[in-house]
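Below you'll find the structure I mean.
All protein chains of the complex are present and in place, except for one that has been dropped.
Letters A, B and C mark the chains in the order given here, with residues in each chain numbered from 1 onward.
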Amino acid sequence: MDLKEIQEFIKSIVRSGATEVKLETNDFKLSVTTPNKGRGNEVVSYVQQVQPQNQVVTEYIQPTPQPLMHVAAKTEAPVAEAGEKYLTIKSPMVGTFYRRPAPNKPFFINEGDVIKKGQAIGVIEAMKLFNEIEAEIGGKVVKILVDDATPVEFDQPLMLVDPA
Amino acid sequence: MDLKEIQEFIKSIVRSGATEVKLETNDFKLSVTTPNKGRGNEVVSYVQQVQPQNQVVTEYIQPTPQPLMHVAAKTEAPVAEAGEKYLTIKSPMVGTFYRRPAPNKPFFINEGDVIKKGQAIGVIEAMKLFNEIEAEIGGKVVKILVDDATPVEFDQPLMLVDPA
Amino acid sequence: MFKKILIANRGEIALRVIRTCKEMGIKTVAVYSTADANSLHVRFADEAVCIGPAPSSQSYLYIPAIIAAAEITNADAIHPGYGFLSENAKFAKICGEHRIKFIGPTASMIERMGDKSNAKATMIAAGVPVIPGSEGLLDSVDEGKVIAQKIGYPIILKATAGGGGKGMRVVWNENDLENAWNSARQEAGAAFGNDGIYMEKYIEEPRHIEIQVVGDQYGRAVHLSERDCSVQRRHQKLIEETPSPFMTNDLRERMGEAAIKAANAISYEGVGTVEFLVDKHRNFYFMEMNTRIQVEHPITEEVINYDLVREQIKIAGGVNISGQNYFPEGHAIECRINAEDPYNNFRPSPGTITSFHAPGGHGVRVDTHAYAGYKIPANYDSMIAKLIVVARTREEAIAKMQRALEEFVIEGVHTTIPLQQQILRDERFVYGEYTTKFMETFKLN
Partner (left out) sequence: MFKKILIANRGEIALRVIRTCKEMGIKTVAVYSTADANSLHVRFADEAVCIGPAPSSQSYLYIPAIIAAAEITNADAIHPGYGFLSENAKFAKICGEHRIKFIGPTASMIERMGDKSNAKATMIAAGVPVIPGSEGLLDSVDEGKVIAQKIGYPIILKATAGGGGKGMRVVWNENDLENAWNSARQEAGAAFGNDGIYMEKYIEEPRHIEIQVVGDQYGRAVHLSERDCSVQRRHQKLIEETPSPFMTNDLRERMGEAAIKAANAISYEGVGTVEFLVDKHRNFYFMEMNTRIQVEHPITEEVINYDLVREQIKIAGGVNISGQNYFPEGHAIECRINAEDPYNNFRPSPGTITSFHAPGGHGVRVDTHAYAGYKIPANYDSMIAKLIVVARTREEAIAKMQRALEEFVIEGVHTTIPLQQQILRDERFVYGEYTTKFMETFKLN
């Protein structure tokens, strides 16, 4: 199921005049409420293909549909409210995330910094190797979600960036 | 099921004047609420409370939603097309259905007959007892669905009646 | 052997019987009410007949419908399962009249065990211990003294009109009898306007331990050892295990012998269960005999490695038994999973199961008719699954049951799984030191 199709589908619901539509298929659940006025905050969504190794993955955070059998998330869920404005930089690997290159050095970046694509934002240690993490997008760092020297999983959100 | 079809379906629901529609199939669940008021082709449904023993049960036949885990019906399903025009007389008990009071007697009724409420339409034998079956509604017998001397289950359709 | 068996039941036990029939190459007929049209027993039987509307009285308990279903499908035997018509002597008799074999004892055997006072008299005659006491009401405290001396202290005085513990006195020695007698009479008179008092042996730390028996058509009976069903809530069993943690070889021998005596007293045919109350001194007393397969039969199957429904069918088909008693190898526990809300006074929780995952792995057995999407009807009892584990030791079995309960996912309705989990962690259960009073003081977190 492609997001484009869903966008079109949502638009058609709004146009149809219905006030509320819930749809659940094998692949997804969708719930749409329309004010039946105006053109509604359309949900824009952008998921970049995950690539191996040190590449940073970004995506707009969106509330994800609940799986039928809900698996208790062991990590905190991405901040849903951020959805419409910010991009998330996620961890490209599992390991221990450090915000500085060495214990006696300053942090790579801090909240409020404006970063450029390709800039080092931290290192992740796995099997005693330190892998530098580069920003895949530029923008203003709105929030750093992970403390220095914290274990992180693959795909775990590290920070929110305002690309505007 | 494709989204295009569902779009069309939602539009048709809004146009239909229904205020709320819920649909569940093996593939998807859909719930639509519309702002429409009044008028409605309200779904008329009439199910008489089943009573013990010799009372005949009638109901308007409606296509029923598929259960999630479909149980292969061991008897033929009621003729769905009949839904809007005919009433079904169903078997009030399990046993052997006879269309005549005794082997050398004529049938109680035949297709095309006009029957009255309370009229005997057959007997069902269970534990060597013969239970006379009375029509719970009047009308023209459009089709007799069960042969003479045939085992029938509880609730099995016996005949279709046109009440008009 | 039978060609086609009709199962006059629903839910997990109907499915259970169908399984064994299939393994034996016997055709099956399911019967169902309109509320059960989507049930698995309907799906898996070779034939299925709708016998009536949802209320049991008009379907699963309605004899003419079931007999008619057997007749129109040419079933040559009926398996009654448990509950419903399984201990209905009239039904067993009518089956016979219609030349359909009732898989179970004859009508007269059911009758002789169905009536409590009748059963008690039969047991006394057979030399099976019953709870001793006065015959009817006591005339005087002196009569009480004589009887108490005979049956031994402690005894309990009970108001014939009693209820709620009123007019009840436990007496530990003769010195206290007169006072107790007087105060019990007074209390009973005040509470019920009836000061009639009778006496029974007082059972200290009672345990509900039952013996599985099997008898064939030729008068031979054996026992298959015990099941401990002391974990009960309002006389509803919650957890059963075998061997009983309270059992000794000597006690098993004595109880087994008594159970066989009970079966022989009525030349019992089929599988049956003799229920006893056992006190802390390992005295045991006949309570009643269940003349049918029981909910908790799988734990016996697991420790003797034999299919009891197969045994039922074979016996009904005239096969004779070996004459050998069976003893448990390993340890088995069953937890009954009910669709009830244990946090809300065990209110039944019918509805649609939205997610379902049954635990698996070595030594785990799940007998259930439930699945994701199944709608539990409000018309019948609330048991939706039996979770059975077997392991080499009781300790291992408990660990296995704990992980299996943890793994059991049922969403969409409330279940007793959280209750069972807490019982399995309770020290008294873990150490096997529980009686029928266990649940009275159990607090659900």
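Keep this in mind: contacts are C-beta pairs under 8 Å (C-beta built on N, C-alpha and C of every residue); 3 or more make two chains touch, one makes a residue touch a chain.
What you see is a predicted model; the values in this text were computed from it and never measured.
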{"item": "Omitted-chain contact residue, chosen from C:278, C:372 or C:439", "value": "C:372"}
{"item": "In chain C, positions touching the absent partner", "value": "15-16, 19-20, 22-25, 40, 43-44, 298, 301-302, 305, 307, 330, 355-368, 371-373, 392, 396, 399-400, 402-403, 406-407, 409"}
{"item": "Positions on chain A contacted by the hidden chain, ascending", "value": "26-27, 50, 52-53, 67-69, 71-72, 74-75, 93-96, 125-127, 129, 151-156"}
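Rule of thumb we're sticking to: only the chains that are shown with their structure count from here on.
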{"item": "Fewest hops from chain A to chain B - one hop per pair of touching chains", "value": "1"}
{"item": "Centre-of-Cα separation between chain B and chain A, whole angstrom", "value": "53"}
{"item": "Computed distance of Cα centres, chain C from chain B, in Å", "value": "41"}
{"item": "Averaged-CA centre spacing for the pair chain C and chain A, given as whole angstrom", "value": "56"}
{"item": "Per-residue overlap in chain C, given as positions that touch at least 2 other chains", "value": "none"}
{"item": "Interface hub residues of chain A, defined as touching at least two other chains", "value": "none"}
